[in-house]
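Excluded from the complex is one protein chain; the other protein chains are retained at their positions.
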Amino acid sequence: MMPEPAAAQDKRVAIEARGIVKQFGEGAGALRALDDVSVAIRENEFFTLLGPSGCGKTTLLRMIAGFEFPTEGAILLYGEDIAGLPPFKRPINTVFQSYALFPHLTVWENVAFGLEMLGRPRAEIAARVAEMLRLVRLEELARRRTDQISGGQAQRVALARALAPAPKVLLLDEPLSALDYKLRKEMQIELKRMQSETGITFVFVTHDQEEALTMSDRIAVMSRGRVLQIGTPWDIYDKPADRFVADFIGETNFITASVLGVEQGVATVRLSSGAEIPATIAEGLVPKSEATIVVRPEHARAVPAGGQLTGIVENVVYFGTDTHIHIKLAGGELFMVRQQNSRTQSCGFEVGDRAGIEIAPDAAQILRD
Amino acid sequence: MASAGETARQAERKQIRGRWLLSAPALVIIFVAAIGPLFVMLAYSFMVKGDYGDVKPGQYSLDGWFSVFFQRDIFDDTVTFADAHLSIIWRSLRLSVITTLATLVLGFPTAYFIATRPRHTREVWVFLVTIPFWTNLLIRAFAMQQVIRNEGILNSLLRATGIIDQPLQIMYTDWAILFGMVYVYLPLMVLPLYASMEKLDFRLVEAGYDLYASRLAVLRRIIIPLVKPGIVAGSILVFIPSLGAYVIPRVLGGGKNLMLGNLIELQFGAGRNWPLGAALSIALMAIVMVALLFYVRNAARSGAQHG
C-alpha cells in the first residue's frame, strides 16, 4: 500500500472522475448537482475542489468516498472502476467537515478504528496509532475522550484517524472551516507538511479561494455542477478561463470595451475613454466586437493626471498593507485600484478628487462570459 | 457507462427495501393489535346484534348507527331522538371543553412560572409536573376521590372554616368528573406549554415594553401569539383523552353520570349491543380526528410562519 517513489510515478493518475452526472429527481423538476464532470487527480498531488456552496464539490467528494452514486459516469481508482464498491471497501479515507469523531471512544480508539476494522494484528495497530499520533503531535492525548479536546486537536485526531490505514487517497471536506483564523493558518501549513511526509494523494474541498491558492498543487474551480477550469494556482489566478473564475478568485474590475482587431492571440481594444490598449484572449475564444475585459486591481495604478481611464474618487479604504481606491469612471462604472502603502506617505487621493488610471501592460484580458 | 445509473438505482432500491424490513415488526404489531381491529370494529357497526352480545355473523344492518341518534318505540314503532345517548355525548363534549379551558387557565401561568425560573431550578419544577404525569391514572382518580368525598379533606376544611355546615355532595356529580379530569390532565397542558415558553425570546418582551406596551398588552400581543403552538398542542392533548375518558367517570361519576367511554362500555357489557358500541366508538374517533386535523392545520400554518 505504500506509494512508490514519487519521481517515477509523477504523472500517474490516482483517482479519476469520468463524465459524472448526478441528477436528483426526474423529468422537468430534475436537478443536476453534477453535470458531466471529469477530473483526473494525479498521484501525490494536493488537489483542491474550489467553489461556492452548492456548486457540487462536496457531492463529487462523497461520490469518490462512496456515499453517493453517480447517475452516469465512472469513478476510477488507478484505472479501476470503483463505482459499485461500498465505502468500506474503498482504500480511500475522509476527514469530515464536522470531524465525526466517535464520542464514545478515546482518541487512541478513534485512530485505531479503521485498522481494527481491517483486521490488522494488535501489535501493528498499536505501532501505527503511535506513529500517527506522533505525526499530528498528539501523543499525550491518546487516552482522552474526544469531548475533552479542543477544536484544533479534534481536527488533528480526525486527520490521524483517516491517515492511519494508509489510504491511497485522502479526502478532506472543508476540514478547516470550523477553526478560527490563526489556527486555520497553522493547520494549512501542517496539512502541507503531512501530505509531503506521507506522500498520499490529497483531495481537498473548500470554498475559501485563499486557502485553495496557498495549499494546492492544482485546483478545479466548480460552479453549478460544472468544472470551469483546472490548473495550478497561478493559472487560475492569472489566466482565469471565464468571468466566473475571475470574479470568484480574488477581486477584479470588469469594464466594457470594443474590440478593434486581433493579432496573434492579442486583441486591441478601445476603452470608453477612447484609449486603446492590448488585451490577451482566453484560449479558444473568438471575441465579439463588444467585450468585457478584466483588470486585477493590483495591475492598475491611480495617478493624479493621465492614464488610460479617468474618473472621480468615490471611496478610499485603508487596509493596513494596502489601500483600495474606488474610482467612478465617466460612463458610471466603478473601477478599483489596489496600492501598496508606504510608511511615510498616504495614497494621495481623497474622495471627490479627479484621478487617472494607469493599466499595466499585459494586464487586460478578454474572457468568456 | 449506463451501468453507473443502474448501480445507483439498485443501491437505492435495496436501501428502501431494508428500511421496510426494519420497520416491519413495529408495523405488523401495531396493525394486528391496534389498527386492524379498528377496521373489524367498523364492520361490526354495520352488523346485526346478537342476542347475548357479539353479532349475528353474515347479517348486516344500519341499526347500530341508527340507534346512536334515534330510538324506536317497541310498541308503536314511532321514531324519536335517543335522548339518553345525545345527552351523554353532549355531556362528554361539554365536560371536555370545560376541562380544556380550566387546565389552560391553570396551566398557562404555571408553565410561564416555570419558564421564568432561573435555569437550574427550572428542571426541578418540570420534574414536579412530570411525577403526577407518570403516576397511574387510576391512582390519581382514586386520590381525587379521597379529597372530594363527603368525609374528605375538602369538605372537612370547608366545614372547619365555617363556610358550610353540611358536607357538599361532590362525588357522583359532573363536578366530580370535572375535578378529576382537570387534576389528571393538568400536566398534559403544562408540559407542551412549557416547551414552547422555554423557547420564548424575552428580548421580544423587552422590545414590547420599549414600545409602550402594558403588561397585559405584552401578554396578549406578544407572549400568547408566540406560544400559540404550545397552547394548541396542550389543548389537543387534554381534549382528546377527556373526550374518551372512561376511568375517571367510572370512579368519580359513580355509574350515573356516564360519559361516552362508559356508554361504549355499556354496549359491550349489560347493553349487549355490540353494533351500537362499535358505531359509538367510530363516532368518538371521528370527533377526535376532527380535533387532530384542526391541530395539524394549525401546526402547518404556524410552521409556515416561522419559515
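Which chain is which? They are A and B, in the order written, and residues in each are numbered from 1.
By definition in this document, contacts are C-beta pairs under 8 Å (C-beta built on N, C-alpha and C of every residue); 3 or more make two chains touch, one makes a residue touch a chain.
What we mean here is this: contacts and distances are computed from a predicted model.
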{"item": "Which of \"Methylamine utilisation protein MauE domain-containing protein\", \"TIGR02186 family protein\", \"Spermidine/putrescine transport system permease protein PotC\" or \"GntR family transcriptional regulator\" matches, in UniProt, the chain that is not displayed", "value": "\"Spermidine/putrescine transport system permease protein PotC\""}
{"item": "Touch with the omitted chain, as defined above, among B:10, B:59, B:116 or B:169", "value": "B:116"}
{"item": "Selected residue (touches chain absent from view) among B:88, B:186, B:232 or B:258", "value": "B:186"}
{"item": "Touching residues (missing chain, whole complex) on chain B", "value": "16, 18-20, 22-23, 25-27, 29-38, 40-41, 44, 54, 105-107, 109-110, 112-114, 116, 123, 127-132, 134-140, 142-147, 151-153, 183, 186-187, 190, 202, 205-206, 209, 215, 219, 240-241, 243-244, 246-247, 250-251, 260-261, 264-265, 268, 274, 277-278, 281-282, 284-285, 288-289, 292"}
{"item": "Where the missing chain touches chain A, by residue", "value": "65-67, 86-89, 92-94, 96-98, 100-104, 113-114, 117-118, 161-162, 165"}
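Throughout what follows, only the chains that are shown with their structure count from here on.
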{"item": "Whole-Å gap separating chain A and chain B, where each centre is the average of the chain's CA atoms", "value": "58"}
{"item": "In the complex with chain B, residue positions of chain A that touch it", "value": "19, 69-74, 83-84"}
{"item": "Sites on chain B touched by chain A in the complex", "value": "1-5, 7-8, 11-12"}
